[in-house]
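On to chain A.
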Amino acid sequence: MIEASGTPLPWIVWVILLPLIGAMLCFLWPRQGKTLGLLTALATLLAVIALYFQLLDGGVIRYAVGGWGAPLGIALYADGLSMLMLLMSALVGVGVSLYALGYFKHSPDNPAGFWPLWLLMWTGLNGLFVAGDIFNLYVTLELLGLSAVALVALAASRDALGGAMRYLFVSLLGSLCYLIGVALLYHAYGTVDIALLGTLVERNPATHVALGLMVVAMLLKSALFPLHFWLPPAHASAPAPVSALLSALVVKASFYLLLRLWFDVFSTVSMDLGMVLGVLGAAAIVWGSVLALRQTRLKLLVAYSTVAQLGYLFLPFALLSPLAWQGGVYFVLSHALAKAAMFMAAGNILAFGGHDRIADLDRVAQRLPITMTAFCLAGVSLMGLPPSGGFIAKWLLLDAALSHDQWGWAVMMMIGGLLAAAYVFKVVGFAFTQADAPHDAQPVSPFMEWSALALAVCAILLGLNAHYPLELLAIGGPVTFVSPSP
Partner candidate 1 sequence: MSTPLLYALAGVGLCLLGLYGLIVYAHLLRKILALNIMGSGVFLILVALARRSGDSPDPVPHAMVITGIVVAVSATALALVLLVRFSAATGRNQLDDDEHSP
Partner candidate 2 sequence: MWNSLSIVLIMIGMVFFIAGTLGLLRFPDVYTRLHALTKADNVGLGFLVAGLMLQADSLTTALLLLLIWVLVMLAGAGAGQLVAQAALQRQHPVAKSQDDGRGHD
């Protein structure tokens, strides 16, 4: 562990400040929004990469903001897990930024707000991933939640406004539940620093109630079945780049937070709950997939697919082995890339044909080959077929389940994979056929097509270079808390 003081450029700070500064600049000069936004995205990506190398060199980073240190001050903290999340956000973020360049040119959605809101959301994401303090996490959570809501509402359709409204209520309710947990923990242990809390927390009523509330809050925000009701309307009605961001990153942030709390704060008390989360996760896989299969609109299908895929993330809570954890985190990464690509592809199809009725896709396989390739590659990852990030994740989870003879989980995963295949190919099948009434097509910007493809390819590549992320994950972080690798 290094105290990152005296380092001339503490990248851990810049990954938060850069998007924030970018957001302000975009707000000040809205006409230069695109340029400034893109520059900020690239700068943030570079800062994240720099932090990555810093982490590789020196191991886990702890940074005392204001020099005070815990418990008085706020600590920033980055280990392998945070780094993976930062990298994921940066990758998806740059992809979506490029996509947005094309998207808002033709879309009726309001473009002026997009850049500052998105960059503020990025600030919230990065802030959340490196926060080492549960109250600070609350603030980042609010930054994230409110910007997400505002971004959904950019679409300004009835559906989007309703979806945003519901999303806002859920988000605020979740934050307040979380804040009660923070209040209980602070008043029980006199600190909000995660590392300190981890050493202090013991079994007592306040801890248990705090755990319960915080877990429920995070489940609500990460839309675990049966708390997923808000997700499909919000994700499906948002502008395409926003849908991509929400499904890829925002729900993952609350999952990440849950992971942190689970292992770094509540490690001594949390384990009993794991089975419940696992069962809910399994239910989510089936329920989400079945509903996805029943959708007639493409974006809703993709949104329900998110509900299903999020279920996998909660299986490790029941499987309780380092392998399962690696699998869970890998799932986060691969789903982020794949789902972003898929939503972007869906956005292209919507922009192209002016609708997203699946049965009337009308030869998009021929007419939008790049988009369709992106969709299919992303689908491969969602189905968990090799070679893709989704496959590696599923492999790890299966390995964890089978090596402890936990058959039920393996069966659930298989069913989930097959259902995923069913809904992906439902779309693909109609992409080849001709609609009864052919419609006139709008041109789709190459930025939109290629950025979707790029992210989808990344999702595939994730399946071929699994050891880099896994090695990174091994730097500090909760996974090493569980038990040594077998």
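One rule holds in what follows: contacts are C-beta pairs under 8 Å (C-beta built on N, C-alpha and C of every residue); 3 or more make two chains touch, one makes a residue touch a chain; residues count from 1.
Picked so that all candidates are chains of the complex that A comes from, given by their letters.
What you are looking at is a predicted structure, and each value in this text was computed from that prediction instead of being measured.
Only one entry among 1 or 2 touches chain A in this complex, and that entry is 1. By the touch criterion given at the top, residues 135, 139, 142, 146, 149-150, 153, 156-158, 161-162, 164-166, 168-169, 172-173, 176, 179-180, 182-184, 186-187, 226, 229 of chain A touch candidate 1 in their complex.
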